[in-house]
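Below is a slice of the complex: some chains, not all, each in place.
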Amino acid sequence: MQLAKNVSTFIGFDNEYDESKIVVFGSPFDGTTSFRPGTRFAPNVMRNESYGLETYSPYLDKDLEDINIFDAGDLEFPFGNTEKVLTDIKEFTADIVKDNKIPVMIGGEHLVTLPAVEAVYNKYKELYILHFDAHTDLRDDYMGEKLSHASVIKRIWEFVGDNRIYQFGIRSGEKQEFEWAKQHTRLTKFCCDGLKEAVKEIGDKPVYVTIDLDILDPSIFSGTGTPEPGGIFFNDMMEAIKTIKDLNIVGTDVVELSPHYDNSGVSNAVACKVLRELVLATAK
Amino acid sequence: MQLAKNVSTFIGFDNEYDESKIVVFGSPFDGTTSFRPGTRFAPNVMRNESYGLETYSPYLDKDLEDINIFDAGDLEFPFGNTEKVLTDIKEFTADIVKDNKIPVMIGGEHLVTLPAVEAVYNKYKELYILHFDAHTDLRDDYMGEKLSHASVIKRIWEFVGDNRIYQFGIRSGEKQEFEWAKQHTRLTKFCCDGLKEAVKEIGDKPVYVTIDLDILDPSIFSGTGTPEPGGIFFNDMMEAIKTIKDLNIVGTDVVELSPHYDNSGVSNAVACKVLRELVLATAK
Amino acid sequence: MQLAKNVSTFIGFDNEYDESKIVVFGSPFDGTTSFRPGTRFAPNVMRNESYGLETYSPYLDKDLEDINIFDAGDLEFPFGNTEKVLTDIKEFTADIVKDNKIPVMIGGEHLVTLPAVEAVYNKYKELYILHFDAHTDLRDDYMGEKLSHASVIKRIWEFVGDNRIYQFGIRSGEKQEFEWAKQHTRLTKFCCDGLKEAVKEIGDKPVYVTIDLDILDPSIFSGTGTPEPGGIFFNDMMEAIKTIKDLNIVGTDVVELSPHYDNSGVSNAVACKVLRELVLATAK
Amino acid sequence: MQLAKNVSTFIGFDNEYDESKIVVFGSPFDGTTSFRPGTRFAPNVMRNESYGLETYSPYLDKDLEDINIFDAGDLEFPFGNTEKVLTDIKEFTADIVKDNKIPVMIGGEHLVTLPAVEAVYNKYKELYILHFDAHTDLRDDYMGEKLSHASVIKRIWEFVGDNRIYQFGIRSGEKQEFEWAKQHTRLTKFCCDGLKEAVKEIGDKPVYVTIDLDILDPSIFSGTGTPEPGGIFFNDMMEAIKTIKDLNIVGTDVVELSPHYDNSGVSNAVACKVLRELVLATAK
């Protein structure tokens, strides 16, 4: 008998690295999470639970079987050393980008987006950011720490600059964050209104799309560290992804699933479906 | 003292067989479930949890107290023998139909609908099917098995034929299933649009209504084996039942509650309320 | 070193009694709960979980930091003695009212509203009641008991009288309760339609607002004893609170969170946010 | 077709009242529970879960099939009225005793033992009490209430008197309760040492056996309101029941299962097995 070792990938992400335009990897880091940790478990859980999903999307009428995607598994991180983790992500993302492939990262907490965007930005200086989230993430620091999930977009703004960041679904933050956003980002409260205009403005410029899944209402996505009632519904998310499907997406991520807080498995199913749709929208 | 044995029925289903037009029974079978089993527990859990419900429906302005319903309890099945299970259900349903009563079955996985419809069809050859579900259930087979929850509607189509089956809420399946449906069933994606037209077309013909509860969004119904985000909301379901309340319903079922996946008990409450409304809509 | 004992309050409710117009306290009583008990845990859980919340509300553009609120902790009750519990609540509320402060009570089951309203009514004889709930709570008695969560509004009606009580979101009850309401209260089924008219009618008269959180759909609020699918969504609740924010609210409560039934913590987050908004709307 | 209503009994308890020496009934009351409520759900859950059990006991080499047992279902109680509940239990138990049958009660919290023992004592004035528990239950009152789960054995002592009560497994209480017990009951700390001597002393006198399941270590019985680590193991319980199997048991109960606190179902299985063994030991 001849047998190969047991392989575990997200459903339909079963191509080799060389033949794939899209490279998926997990960043299981939750070291700056302030309320309830656990996003470290997300990438692995999503791989396992993705087999409850079909590869075909009736939303986009596209099938994962028809595109080439490589699943690199998870990065391995030291625990308790935030800077080392960010460096590892940045270097890995840079390698993917250098090979002219599109990185698709599964978080982890939202801070992992910072090094991924840095790596992508180093190649695409005109980069735009589409930021879907419940939270502003615009704090200057969190209890003295500059590198925090609560300040990740502020850190990104420091190098991409004004008016490059569109924020949608925002419904929680400090008053001064909302004030600051008026000058520096394009923040839409509660919903995704104005996304079509954003798409038009961005045109064919390179875009990084970061989806903090807690933009979704916790009725459909309770498996997250800081549930914020009042979010968008699943169909709004589907609509948003349809809306951005012709953009020039050069990097993307899905973050903040914390599977242990939702025993029903629904949050896992949601995260898997959002990832499927996002990858289908990214593939051209 | 004179005491009778402890009786356990769904709330308001407390009449004797002879005096009842409607006969409820459970088919606790989940043998072909491919993802997460557990629907076998549904009928019993629903009986217990129904006591959190009122007998009066403010939706239909009708009361279970005003109609006669008999609860026969659950069929007992051998484990691991799919064909024997289907035969048992078919024969039991046939007996009910022979007595000119209306069978109301509580699943169990969706495959239990096949023998129930067969038994009803044997009496009503003009039978129409109203199918509420997240999934097409139109596979020809599932991993080689013809008798599967994923192919139950295909099996039913084989004897009721083209254009007798209306499908609503469908949002998951293989591409070829959606293609096939265009020729053979009347499939509505995502929602229940077109239900009023269906009701008009069916007129006073006999109808079997099968409700796979996973048509509901998992935000309100997480207790199911394969949660599919993007479903209809509870009030849409209520609206749908109101819409069909004047049809000539000769058989019906509610399937795919898997209680252990929702610790909160909400899914049980949903299933109970859907059953109450469905029975009230069926009773004339 | 000089250290003070560990203090535990709801986030932003950190003022002294004397300097506060608003006084929050918990009534952890669930002694007449008929289906699933556990609301006794709500006030303490809400204090702990409130730290996942921001003090700033983007809904009302107001901040808890800008108003003075005192958190008195929980009343201590004997177990199994309903009348003694009600007396304790009534006296404590009366003391707050006497000091010209506004009582904000955290339940506990809905029966705790009765003594709080009595105490407030003794000062404000023109009192109106805004009642948000899934259930009519208009039974005359429940299994012979006059003092029951299911009859609390009926008991209140006995002293405030006809047309002083507005009920919203009601979707469960006995047929005769709905009938009775037509003559004596202003009951809106399923939703909050008509709230603006109610606000206009009430004008600057004193109002007691009681929010039974099970008015919310269990998709977003599963942590309650008797989940009733078909409720209002979280944003409807936010809208309702915005609508009443100019009323003369002289007392209010939030009841029926039963935290153990929702392991995800979402219901706790919902209850905390509703309380934050309600307090911000009450403060002038 | 001729069908009877769905009957639900504990496994093997399927005889008629008249032919049975043993009568089982549930007292789903948890109104004075001070820490975590929920024992009200125990009797019904135990009936459902008993079907994971065999009727044959390899411990006692006896089979439920060989004895006649009647399951009367649950008493129905008003909520919030402790005295009425106790009266109902006392009268129901008295009726059973009058018919020369042996009452076997499923709690509910421990206070339900009081009226059951009263009814039995009225017939058997020489009654002894075997009390298995983690807690002394010897408080004079609990927050002013005389009728409390924490004072049930004190109340019983008031009529059976000194040296009629044997307590085993006790590991929690106030210092003065332990002191008091030295004069009035025969209290064994932590374990069941001395049970054989007790059996010898009691001889053929009538005995009421009350098992508060929290005598068991919470490793095997976590489904209870106040878990007390350091308890006896399951095999100790089996040994204890074997030891008392030749006593003249004229009444017995199993109390304090609170099923919702143990999602695994193990506590339910434990309670069912203890009940099976206790009934087999009671039957002669």
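For clarity, chains are labelled A, B, C and D in written order, and residue numbers in each chain start from 1.
Operating definition for what follows: a contact is a pair of C-beta atoms (placed from the backbone, for glycine too) under 8 Å apart; a residue touches a chain by one contact, two chains touch by 3 or more.
None of the values given here were measured: they were computed from a predicted structure.
Summary of assembly composition: all chains derive from one sequence, 4 are present in place, and the complete complex in the structure file consists of 6 copies.
Simple rule for what comes next: only the chains that are shown with their structure count from here on.
Common partners of subunit B and subunit D, by the touch rule above, are C.
Chains that count as touching both subunit C and subunit D, per the definition above, are B. Both copies, subunit A and subunit C, contribute mostly unmatched positions to the interface they share, with under half of the numbers common to the two.
By residue number, over half of the touching pairs seen at A-B are also found at A-C, the match among A-C, B-D or C-D.
A rotation of 120 degrees, rounded to a multiple of 5, brings the CA atoms of subunit A into register with those of subunit B. One simple way to say how far apart two chains are is to compare their mean CA positions; for subunit B and subunit C this gives 38 Å.
Residue positions of subunit C touching 2 or more other chains, listed in rising order: 36, 217, 219-220, 263. An unclassified topology is adopted by the chain contact network, corresponding to no line, ring, star or complete arrangement. If you check each pair of chains against the touch rule, the ones that pass are A-B, A-C, B-C, B-D, C-D. Listing the residues of subunit B that touch subunit A in their complex gives 35-36, 170-175, 178, 189-190, 217-220, 222-223, 226-230, 261-263. Interface residues of subunit A, counted against subunit B in their complex, comprise 51-52, 54, 56, 58-59, 63, 217, 219-220, 233-235, 238, 263-266, 269-270, 273.
If you check the complex, the residues on subunit D that touch subunit C are 30-34, 37-38, 40, 76-82, 84, 111, 142-145, 147-148, 260.
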